Each structure stands twice: as C-alpha cells, then as structure tokens.
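Worksheet for the structure shown next.
What you see is the complex with one protein chain gone and the rest in place.
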Amino acid sequence: MRTCAAARNPLERAPSMTAHLHHQRLAALFAAALLLFNFPLLALWDRELTVFGVPLFPAALFFVWGVLIALLAWSMERTQR
Amino acid sequence: MLSAPLLVGASFAYLLMLFAVAWYGDRRARQGRSIIGNAWVYALSMAVYCTAWTYFGSVGRASTSGVWFLPIYLGPTLAMIVAWMVVRKMIRITRTYRLTSIADFIASRYGKSPTLAGMVTLITVVGIVPYIALQLKAVASGYAVLTTLPGEAVAAAGPWWGDSTLYVALTLAGFAMVFGTRHLDTTERHEGMVAAIAFESVVKLVAFLSVGLFVSYSMFDGLGDLFARALAHPELRPLLALEQGRPFTYEQWFALTVLSMMSVLFLPRQFQVMVVENVDERHLRRAAWVFPLYLLLINLFVLPIALGGLLHFGPGNTDAEAFVLSLPLANGQPALALFAFIGGLSAATGMVIVETIAVSTMVCNDLVMPLLLRTRRFGARAGGDLTRLLLLIRRTAIVGIMFLGYAYFHIAGEAYALVSIGLISFAAITQFAPAALGGMYWKGGTREGAMAGLAAGFALWAWTLMLPSIAKSGWMDTGFITHGPWGTTLLRPEQLFGLTGLDNLTHSLFWSLLANITAYVAISLWRTPSAREISQALLFVDVFERTASSGPVFWRGRAQVSDLQPLIARFLGEARSQSLFEAYARDAGVARIDQIKPDAQLVQFAETQLAGAIGSASARVMVASVVEEEALGLDDVMRILEEASQLRAYSHALEDKSRSLERATAELRAANDQLKSLDRLKDDFMSSVTHELRTPLTSIRALSELMVDDPKMDGQQRQHFLGIIVSETERLSRLVNQVLDMAKIESGQAEWHNSEVDLRALIVKALDTTREMFRERGARVELHAPEHLPALRADPDRLTQVMLNLLANAGKFVPRGTGHVEVRVRSDARGVTVDVHDNGPGVPAEERALVFERFRQGGHGVNRPAGTGLGLPISRQIIEHFGGRMWLEPDPGQGACFSFNLPWNTQKNPPAPAEAGGGDTP
Partner (left out) sequence: MTYKILIADDEPNILISLEFLMKREGFDVHIARDGIEALDAITGQRPDLVLLDVMMPGKTGFEVCQEVRAQDALKDVRILMLTAKGRDTDIAKGLALGADAYMTKPFSTRELVQKVRAMLEPAA
C-alpha cells in the first residue's frame, strides 16, 4: 500500500489496486481452466479407476469443473463490498 | 403412453403459468418493486442458454460419444470466469448508450453504421433459424414419443394441418408476442419476460434432475451400480473413457469450447438477458458463478440417463434423445414423463421467446426501420405516432422468424440430430466475436474492417457448414461436397483448399474465423477511420473512464428543442417524451422545456433516448434529419476529446480544492469550538475561584464587624471569633497558594527539580509528617512496601506533595477513633503503583467521575473537611507530568482507595514546559 500513498489521490487509487489484483486472479483462473480442460492435461484422467463407483474420467471432469466454479465464486463474492 | 389432450392441456396450463409469472413481474416493475432486481433471478435468467438441445440433445450425444456433450458447457464456464472484465464492459457500454441488441452493439461501435447493423441482423436471422427449428423439432418429437404406443412407429407425417409442429410454432409465436411486444412501451427492457425465464429455468432444472434421480436410484441401485453395469458392457465401456475406438480429437474439443464460449456472449438471447436486461452490474458477481453451477447441475445426470437408457433399451437405440421421456414412461411413471416433457417444453419455450424477441427487435430496428424511414410516408419530417407501427413490425418479425424456423425444420430438421443443428447456429454467432471483442478493446478497428470480416466469415460459414447441411438433407445435389463446385476439388466445402484431417465443424470454424479475423484486422489497418468511427471507438473502449454525463460529446451544429421533442414523441409516445424532457430540464436547472439550451448535450440525450427504441443507427439517422449538423473531422474529434479531458482534469482539481477547503473549514470550526470550550472552562474556573475566595472572606468580614460593633463583647466569645478568623485566613492563603500552583503546572511554568527518588523513603517521610494528624483522629496507618525499590527519576518535593495530599484526604474521611489507612506499594517491570486505602465512607458512585475535578470536595455541610478542592487535581497533574496515571479504584471493598502509577522510564520524560500541562486546562 505504500505506492498507493504516493499516488495523487490515495482514496481513488486504493480500490483500483485491489480491482487490478482481482482481474489478475480471474485471468489466472481462466488460463488454468483452459489448460485443465484441454490437451494434454485432459488425458491424465483417462484411467481404469472408479471413484465411489463412478469411472475416473467423467468424475474428474465434473470435479475439476466444480472446483473451478468454487474458486470463481470465492473470488467474486470475496471482493463484494 | 399419455393421451394427447392431457399433454396439450398440461402444456397450455404451464404456458399460462409462465404468462402469469411474466404478468406479475411486469406489474411489480410498474409499481417500482422489481422482482428481477436480484442477482439470483439474473443468474437464473442466464440459464436460458440451456434449451431443448441441452435437455434432449445432450443425452443423445452422450449415448454415442460419452463426455462429448460437455464442451458446450465448459465454454460458458470459461466465459463466465472473465465475465467481470468482458461482460461488465458490455453491460456498461450498453447501458450508457442505451443499445438494444448485439447488432446495435456492433453497429454503434463502428460509427453507428446502419449497413453494419443490417448485416449483423441478417447473419443472426440466417444463423438462428436452425436453432429455432431445433426447438420445434424437440417439442414435436417429444410429443410424438409420449403419445405413441411403445413399439409402434411414430406416425408418418400427415397433411400440413395435422402437423403438430406447426401448432407448436404458432403457439410459441403467440406467446413470444404476448411476452415481448405486449406494451406500447418500446424501450428495450422486459422485466416480466425475465421473471418468466428465471422461473422456467428452475422448472427445467428440477424436471431434468428428477428424471436423473429416478434413473439412477429407482431404475438402478445408485450411480455405482449403473456405472458398474455400463463398464461391464463391452459396447458401453468406451463411452466412459477418453478415446472411443479412435484417437481423441483435441482440436474438435477445443473448437467446441471456443464456439460455446463465444456463443454465450453473443447469442442474441444471451445478449438480451445478460446485457440488455441487466438491472445492476453487481449482480454479475453472483451470476458469474451461479450460472456455471447451474450448467454443472443440469449436466450431472446426462451420462447416467444416457447409460441407463442404453442399458434398458439395448445399445444401438437411435432414439436416445428421447430417453428423458421414454425411460420414465417405460418404467411405469407417466406422471414423471409428463413432468419431464413440461421441463423440455419449458427449455424450448424459454429459448424461443427470448430469441425471437431479441431477433425481432434487431429485425425491426436494424432492418425494417432504416428502410421505412427512408420513405416519404414515415420519413423524418413526416409526423405521426410510430409506436404502434414499431410493435406491429416486431410482432410480424416474430411470426416471420418462427415461420422460417418451421420451414428449416421441414427442409433439414429430420436429417440432423439436435446437437448438430445447434452447432451450426453457434458457428454463425461466433462470427460476431472479432468485431465485437475487437471493438471493445481495440480502438483501431474500423467499420469497413468489421464489415469485411463479417462478410468473409459468414460466407465461409455458409459454404463450409450451412450449405452442406442443407445438401445432406437431400434438398440439393451433394455433388459439390464430394467433387467441389464445377469440379474444382480445391473448393470442396468440407476440405477447403485441400485441408483434411479436421471434422467439418472444426474445419468450418477454422476457415471462417481465420478469414474473419484476417479481413477485420487487415482492412482496419489499411483504411483510415472516419471521425465518427474514431469517436465511437473512444466511447466504447474507454467506457469505464467516462460516464455518459461527463464524457465528451462528439457533435457540433444547431438544434431546436421544438424539433427534437416531437421526434422523440413519435417513437416513445407523447407522455413519455414530455416526462423525459421535463426531467432533462430539471437536471439542467431550468424551469420549462422551452428554456432548455439546445446544445450538443441535448442532442446526445435525445439520440440516446431514441436509440433505446429504434436502435442507435436509426436514431442517428433520425436525429441527423431534424438538426443542422457540421461534419466533424478527425482533428475536431481529437480536440473535443482533449477539451473533455481538460474539463475532467479541471473538475478533479476543483473537487480537490473544495475538499481541502472543506477540510480547512472543519479544522477551523473544531479549533473555534475548542477555544470556546476553553473559554467556558476558564470562566467557570474564575467563578469557582471567586466563590472560594469570597466564602472565607464573608466569615472574616462578618465576624470582624461584629467585634468592632461590640467592643464590650464577652472575652470567650471574642476568642472564639478570632480563632475562626485565623483559620479562615489560613484557608485563604492555602487557596491562593494552590491556585497559583495549579496555574503554574498547567501553563508549564512550574519548576521541576528532578533527582533520583527512593519512593519508599519518601513515603515513610510523608507518613512521619502526617503521624500527628492521624494520632489526633485515632487512626492506624500501615505501610506495605518492598524493602528495595529501584530509584525513580522525579521531583521528590512534588511526589511528597502528592503523598501528603492523599494521606490528608484519607485522614479527613476515616471514622474518628477506628480509622485505618493502608498504604501499599507494588512494583513490576513497567513501573510502581501506590494505593492509599482508607476505611471511610468511600466515594458514592455518582461522584467518582468528579473527584479529580477542581473545587469538587467530598462530603458537605458541617462534616465537610477543610480543603480547597484543588488537592486531587493538582496531584493528578503532577503524576501525569511524570508519565503516570492517578485514579480512584472503582471497587475497593470498604472505604476509598486512591492509586497512582509511575513508570520506571520517567527519566526519558524531560521536564519540558510544553508537555507539562495536563491537556484539559485553560
């Protein structure tokens, strides 16, 4: 926050700094999602295993999807003022 | 099977219910108690993305290729992750400039070009027709499944009047008209429709989940059992793995993800509910994760239902798209089947209603109106209220779109699965992405670039995807697909320029987007944009930096209120126009509408209001026709921008100034208040001192006069009076000394002779001094102190003064004969604490806060002990000067206990006059 204090109007700068961080967080999440759902990471789940009776591949897809949504929810609701 | 009347009756009942919800939503909106002003309703309305395609098609897809139904929902999830950046910007732009549709959005960005708006509309209509056909097909085949006996073939198509699809189409068109074009209010928002869509989203989710739970837990013994049986089945096992006999086509997976990511942003119905109907940007925070969560939930049971159907009906069953209906029906659950049908109907209805409303708005504003307004009858200078005409055009457009959908259903529908039809539409909509996204983030994009990109992309989409789909349905010769047009194999639509190895969707998407983006970027860079394009680019890209009120207005010319107001009235109605201009006049600070200054701001206001009704391109044309405008050059645009930013800088500076002035005023006021209160304190102090001086003087004077008047006074009496006079004189001198002492300490002029002080020795000495007084009163004094205390640095005389004062105070209040005073000294790492505890009456709770105030003496009347009322305040000041604290123990048991505490580090407090004051002194 020290750089904020140096800015012309700290009241205006401070939220934009956190907004900036929020945007970066979302961009990182987007990149992660894109990677997780495509070649080659997608193939990692293609195993002869079952989770609670559900084959690993579809289970993993839904699980990763759910985790991404949870992270998105956390990131979105956290910054709500 | 279910009887046809039951099915039709239930369907109508459901549609009427939707209508009731919409009616209620509209009513609440009119009362100003909107029910859609809620993040959850907003998120649910976005689920209009899930159509009959999701409801029936996903299961069909899963039954042939496993998890391949998923990319269509992963794409929107990706889009929602960046929604806070992208969608929020779309919302802000749309709100600020009152845009009505995706066509309006793109056209407005590129200089409010009517041509571009028309182009986007045409592409949308062509692209969306298959999608509407899909909904009709889904409802019609669902109806057929439920009303046909098991095993019996679905009846062959009868004459056209017996075709249930036609009636479905007509019914849905009717509802769309009722929902979207019920009002004469032609502005862009439809609150009731949004409420109905949110409701519809809940119904389809619950219905689908019910079927899923039924299949998983009633037909099978839970998910584990279902998957175990599928895994044991050699034909079904591959569906649950990545590769299904052939290598996994990552590029197609990726293409589908991108396709759906773009579609969720630019599909007319998504744009409508997500951007146009958005009430509050902040709702996006919740919708961004609730919408993907909805997608996850509705897909949760797709695989179980598909596998359950295949296990139940046997693999290879081609009618997998109807499993949602046929499974409950085949297992003796007609009620659930009916509910599932209502869910599917709900999905189709929601899509058709929003899509046709959105597209009809586009057709009306961007295709029909520009043409009509060119004619003499409806042209700019012609009068007449056009609001009814607008509604008529929109209604006709709805029927027209439905009819086209119906026609497509008959031409190509039978040959294609639901999913394939949907993807064709998605690919068309994706063509908007370069122009729209580029327009939001790149100021360099131009109108010609956007038009070239759209044209190229659309042409390649039509050639590589649309035409082959029609040809494959048997309506055209498929020769051009296998051999190329006129035998030119290089131009074969599904292997364009000899590109092979891609499935036809990925192939089409690759070529169309490549051509689209290349043309958009290349032409944009090549051609110089016009001033209007530049100004719109600035307004779009930098939308977060300016608001509508403070932004620059790129307009110059002469206008008249008397021209603009009737123009608005023609499209928005007389009453609304009047209230809009009255509101504008109020904001501008003038009393009457005719006093409004007809400047650029007003022209922009009028144009924006008009844009909400007829689209920005038509609004531009209309406004331009009633005002005299000067053409702006590039330099003008830059200058206006410069002025606006200077103005903004000025207003920032002004705000800063006024803020600092306010701060200064507040400081001055606070200082003044403090001075006033100090003045009052001083006044009170003077009054108290006067009172304290006059009281002994009164006795002295009265008694002296009595003795003067009576020289023969009895000797004993005289002696008594003289004794009183002497004691009152002592009281006076004590008072004068203490007032002076107090004043010195408070003004910082007291002298402090600091040295190392042995506190224990000091207290012992003070006890010696007061021993006589305590003995006289018959009181016992005890000292509890450690033998060795570290030395303190302080003024020993002042500390002695404090000790004597506390002891004298205790001595005054202890009961005669049985008095007991205890002095305790405790030391710790930080300092030393001294308590003086007596067994007197104690201090009443209400007086505790006052004991350290000046001239507040404990006790009263005859039993008031001698004292000036300054001893405790002075003692406290002394202790505070040494960095310590003096207080009255709040709950000492019996009697009163005064304590003070001194820190060890007093040597660090130089006896600077400036800090000598206690702070609260005059």
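By written order: A and B. Residues from 1 in each chain.
We adopt the following convention: contacts are C-beta pairs under 8 Å (C-beta built on N, C-alpha and C of every residue); 3 or more make two chains touch, one makes a residue touch a chain.
All values derive from a computational prediction rather than experimental measurement.
Student: Which of the displayed chains are touched by the chain that has been omitted?
Tutor: B
Student: Which of these touches the unseen chain: B:D477, B:D635 or B:D709?
Tutor: Considering all chains, including the one not shown, the answer is B:D709.
Student: Among B:N672, B:S687 or B:T818, single out the residue that touches the unshown chain.
Tutor: B:S687
Student: Using the touch definition from the top, which of B:V8, B:I724, B:V764 or B:V825 touches the missing chain?
Tutor: Per the contact definition at the top, the residue touching the missing chain is B:I724.
Student: Where the complex has a chain not shown, which of B:T115, B:T396, B:T608 or B:S699 is the residue touching it?
Tutor: B:S699
Student: I need the residue numbers on chain B that touch the omitted chain, in ascending order.
Tutor: Residues 687, 690-692, 694-703, 705-706, 709-710, 721, 724, 727-728, 860-862, 864 of chain B touch the chain absent from view.
As a working rule, only the chains that are shown with their structure count from here on.
Student: Hey, how far is the Cα centre of chain A from the one of chain B, in Å?
Tutor: 19
Student: Enumerate the contact residues on chain B facing chain A in the complex.
Tutor: Interface residues on the chain B side: 66-67, 70-71, 74, 77-78, 80-82, 84-85, 222-225, 227-228, 231, 240-243, 248, 250, 253-254, 257, 282, 285-286, 288-289, 292-293, 296, 299-300, 303, 656.
Student: Applying the document's contact rule, which stretches of chain A touch chain B when the two form their complex?
Tutor: It comes out as residues 9, 22-23, 26-27, 29-30, 33-34, 37-39, 42-43, 45-46, 50, 52-55, 57-58, 61-62, 65-66, 68-69, 72-73, 76-77, 79-80.
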